[in-house]
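All protein chains but one are shown in place.
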Amino acid sequence: MIVSGTKELSGSRETVWSVINEPSEMAKLMPGVESFEIIDERHWSAKVKVPLGLGGLKMKMNFEKLEERPLEFASMRAKGQGVGALMDMTTAFTLSESGEGTSMAWEADVKIAGPVGAMGQRVLQPIVNQQVTQVLAALEKRVAAASSGSAE
Amino acid sequence: MTTVTEQPTTTLKRGYVGQSIPRREDKRLVQGLGTFFDDVRRHGMGYVHFVRSPYAHGKIISIDVSKALELDGVYGTLTGDEVAIHTDPFFEMSVEPGGNIKDYALAVGRVRHMGEPVAAVCAATRELARDAADLIEVEYDSLPVLVDAEESLKDEVVLHDEAGSNVVWSGVFDWGDVDQALAEADHVVKIDRLHFHRFSSTPLECAGALVEYDKGTGEWTLTCNHQMPGIGAIWMAPALRTGIDKLRFVTHDIGGGFGNKICLHPQYVVLCLMARKLGRPVQWTEWRTDQHTANAHGNERTFLDVEVAVKADGTMTGFKVKALDDCGAFPRYEPLGCIIWAQVTPGLYGWRNIRVDFTQVCTNKSPASPNRGYSRMQHLWLTERIIDIVATELGLDPVEVRKKNYVKAEQMPYETPNGCFYDSGDYAAALDIALDLIDYGSIEERRKEAASRGKLLGFGIGSTLDSGTNNFGQSTLLNPDLQFSGNNEAASVKLDIFGEVVVTLGTVPQGQGHETTAAQVVADILGCPPEQVNVRRGHDTWFNSHAGFSGTYASQFAFTGLGAVKGAAELVREDMVQLAAAVLQAPVEAIELADGFARIKDGPEEAALPFMALGAIVNANNAFLPPDFNPTLNHRYVCRPYFGMVDTEKKTGQLTLTYATQIHAAVVEIDPETGEVEIIDYAAVDDCGIRINPQIVEGQVHGATAHAIGAALSEEFVYDEDGTLLTANFYDYHVPHAMDMPPLKTGAMESPSPVAPLGAKGMGEGGGGGIHCLGAAIQNALAAAGNAIVYDSCNPPHRVWSMLQDPEATRANVEVVSK
Amino acid sequence: MGAPARSRAISLEVNGEQIELEVAARRLLVHVIRDDLGLTGTHVGCDTGNCGACTIHLDGEPVKSCMMLAVQADGAKIGTIEGLAGDGELTPLQQAFNTHHALQCGYCTPGMLMSATALLERNPHPTEDEVRYALQGNICRCTGYVNIVEAVVAAGGGSA
Partner (left out) sequence: MLLREVEYARPATVDEAISLLATYDGARPLAGGQTIVNVMKARAAAPDVLVDLADLDELRGIGFSADGLLEIGAMVTYAQLQGSSEVEVARPILAEVASTIADVQVRNRGTIGGNVCVSDPTNHLPPLLTTLGATFTIRGESGERTVSADEFFIGVYMTAVGEGELLTKIGVPPSSGAGDGFAGLTIGKHGTYIVNAAATISGEGARIALGCVGATPVRATTMEERLAGSDFTEESIRAAADGLGASLDPPSDVHGSADFRRHLAEVSAVRAVSQAAERRKGA
């Protein structure tokens, strides 16, 4: 499943880059992160509990930075394993200047395997969309805060 | 020149046989007093849970069980590495390349389908075992996934390195001269592609076993629900490097099998190893999701490049086809499916020129396993599709074209182009009964009435055969080196000290009512009421009479199962008659057995011995009998049907023995806006020769029909491109419930089998009649809305809707070349 | 107010007998019935609550015992298949299942009987459609439902 979109952010490319390219910053944006660990420059891991109305879906996620061109492009791979589910996601962000702010084009290729993947297929896309919406909303806030912070 | 094999038969006095006696199994089952494997407990037993692969294809990088072992209450674990050390790969039936495949009880180094067992853990409770399984860390590297048989054939990705190819088996079957038939035909109808989908009978009780190991003797006891322990032991004993008698299979009641409980040997071997490793009884109960993802799917088959030779008058003289069978990740019972279909090569039709180019491949899906109508159903679907597509394309009447092409009653016994003998039957007469039941005469009127309500009405026929009793010699048509031929089954009958008749069976019933029908047969032979006959429940390979391929499969109980019962009962009868003659001092000819007595025919009333007296004399009071007279009242009989040898060059021979006929007819209404298919009339006519118990026969017809209706309209194992099974539970894999099933009308004929011991033919599997007649009925209904061709055996609303949206896409599949 | 706990002492009336036991909160009622109480007539046929083989009576109404935690049943009256025929005397419905060949492997039968018994208590003379509606939550893979429906209708005095 491929989900993609473009988000206009009211912050400079430097600000946006600093948020999305800093694992610990990114961790704050993701819903349900319970713990976070940086292994090395290119690898980090997190324990997440995807919050759903029925209770959390617990997963252990491993992230790997794949490619980066500062201020312009970054891609990473996230592999998550929970009980009966396995997630493999490759995401890429492309930043460009857009007036005062930054335009961020993003794309994610998400694969969910395992029995839970089979059970949840009809709700998977909406759930992924929900998560993405939450991340983007948090990102918007964070960038806004960082921008106003730097302006002070 | 082959001739029909005459089986030794005696005329059976029909008394209880032929009656719908209520089943004796029922009394315990309706009170919840049946004993299924999961009902059995042992002191100190542990529960096993499997860790299963979430990947359809991947390398196993590492397995770490340490955290699981730290958990309180965990008894131990087992991984593929240990399995590879302590067992040998299972015996493969194929020649190369499939024969080189190494199939172990747990994944060794690589996973090849989603849900494949990778490790096992045993703990004090079911819940703990699953907790522990969650703690086992397995690291995988994913590999490219094959979910399409045609992709598999390219061998760009190979599942089994040791085989070097995804092809399990391939070969050409060529009977008659199809090229000449096509050359001489007035019309050649070409069909590019037909697809028979994946589904299975999904017995309501999942698989499982309780396994105990006796360290002193090296023996394992499996309290289980294997439906064919004979073959189970043949697979397991060599893998476990032990003797076949070290494996004792015990079954009590089994919650349905339908062939799906034949390939349980991988899981059972894990349980055997675990029981031995831990020195305690271990128990495993499969869950539904596991059964769907990783146990037993029916064979999926794609038919390519079909060409049918048709004469101007509608006579079909032959066809050729490329069949591509998808058996999933491991062959297991395969490649037997590459030949079993040949038992019904021409279907019900008289065409003599048939060429089938058959290839079977592995894919990253659940392994296949025999499934009610195993392998024949797929082929019969092809023949029925051919008939209806030819009829549609050439404007022939589906009833008339069938009657014209059916093998005729006067041709029976009929030798098929590949040397099988259709023993008896009158297909056209059976069709007439079915047509009457659905009021065929009113179809056009009903079609108009439905149209006035915006519905598309369609009518269809499915004509099939259920071939009963396997000749395992057909496996040598796949692999001449196999040392298999023929078949046999055992039973024992004895008269006990208090005059009870005790019967044990070699068969392993899962709902077919063997306790009842065997009692009917024995009662008639011994002259007592069936209540006096105790047919022991279940099966125990140590104590029941048991033969090499003992089990319940291949629609063969009526022949070999009851044949063995009959043989053993007749031996006991002979003893009883001789004993009575000796005691009553009358000639043997003067003795009759009736009403629980041995007596002198037309003799005085007191010249009679109750069975109890006979039993007591032999078992407790026999000193007065002369030394050279030793009636035992205790006999075992092995029924060995005679098949003769198959011809591996010509690929001909008697592959089976009896052919029951099923003619199904259905009327459906399609809602063109949603693609929903509603069955508004359904009739199933069965001719299985002598019906031992008509009510049980009818029950089998109902059940086989329900399976076929489910398969035709909703049951489908669908995989996505990553090899994830999308229909892994009863939400998405929809089996018909009471509101989905239409009322069924049934009809019966009795064309006694001239070859079977009781004139009765195996009939439990049916032939998938519903799949054929519903496909035909849907095509018939769609004729008024673009004339789409039904190309798939499963037609849920979305598929019917797309056929309505783009009938041309389906029509592009078919071409008629007329001369 | 009781704080959340991983196990709980519960009391059940099972087939007329009062039972007290301590159960883990996570355990399904069906497992407690089968494994702890030894009433193995209640079966498990799926893991998603579709098949109805585990149907029991909870305070007189049919429910699926695999879709309930045992702790939820605290204080309830439970009826299982073993309680239908007192002293081995089959109920008319059980008898009708035998007469009409309404079972083959017998695995779905207990759940089917519990659903049908509840129907007949509410509606002693159901029509065929009413029977099919009442049994929709019970999957049978052997019979095609034909004889089951017939047996229930017959037990209600009708003919299907």
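We call the chains A, B and C, going by the order they appear; numbering starts again at 1 in every chain.
Following the convention adopted for this analysis, contacts are C-beta pairs under 8 Å (C-beta built on N, C-alpha and C of every residue); 3 or more make two chains touch, one makes a residue touch a chain.
Since we're looking at a predicted model, the values are computed, not measured.
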* Where does the absent chain touch, in terms of which shown chains it meets? -> A, B, C
* Asked: Of B:V157, B:V718 or B:V816, which one is in contact with the hidden chain?
  -> B:V718
* Asked: Pick from C:L12, C:L69 or C:L84: which residue touches the chain that isn't shown?
  -> C:L69
* Structure fact -> Logged for chain B, residues touching the omitted partner chain are 49, 126-127, 129-131, 134, 287, 289, 673-674, 676, 714, 716, 718, 726-727, 731-732, 734, 736-737, 739-740, 796-798, 801-802
* Where the missing chain touches chain C, by residue -> 1-6, 8, 24-28, 44, 47-49, 52, 55, 58, 61-64, 66-69, 71-72, 74, 115, 118-119, 133-134, 136-138
* Can you name the residues of chain A that touch the chain not displayed here? -> 52-58, 83-85, 115-116, 119-127, 129-130
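We adopt the following convention: only the chains that are shown with their structure count from here on.
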* Asked: Can you give the whole-Å distance between the Cα centres of chain A and chain C?
  -> 48
* Mind checking the centre-to-centre distance between chain A and chain B? Centres are C-alpha means, answer in whole Å. => 51
* Asked: So how far apart, in whole Å, are chain B and chain C when each is placed at the average of its C-alpha atoms?
  -> 30
* To do: Pull out every residue in chain B that's touching 2 or more other chains.
  => 289, 729, 731
* To do: Give me the residues of chain A that touch two or more other chains.
  => none
* Structure fact -> As the complex stands, chain B meets chain C at residues 20, 22-23, 25-36, 38-39, 126-127, 201-206, 253-258, 285, 287-289, 510-513, 695-696, 698-699, 702-703, 705-707, 709, 729-731, 735-739, 741, 743-744
* **Footprint of chain B on chain C - complex, ascending** => 24, 26-27, 31, 34-35, 39-48, 50-51, 53, 80-82, 84-85, 88, 90, 94, 97-99, 101, 103-110, 113, 128, 131-133, 135-149, 160
* Which positions of chain B touch chain A when the two form their complex? -> 52, 54-56, 114-115, 134, 142, 289, 293, 720, 722-729, 731-732
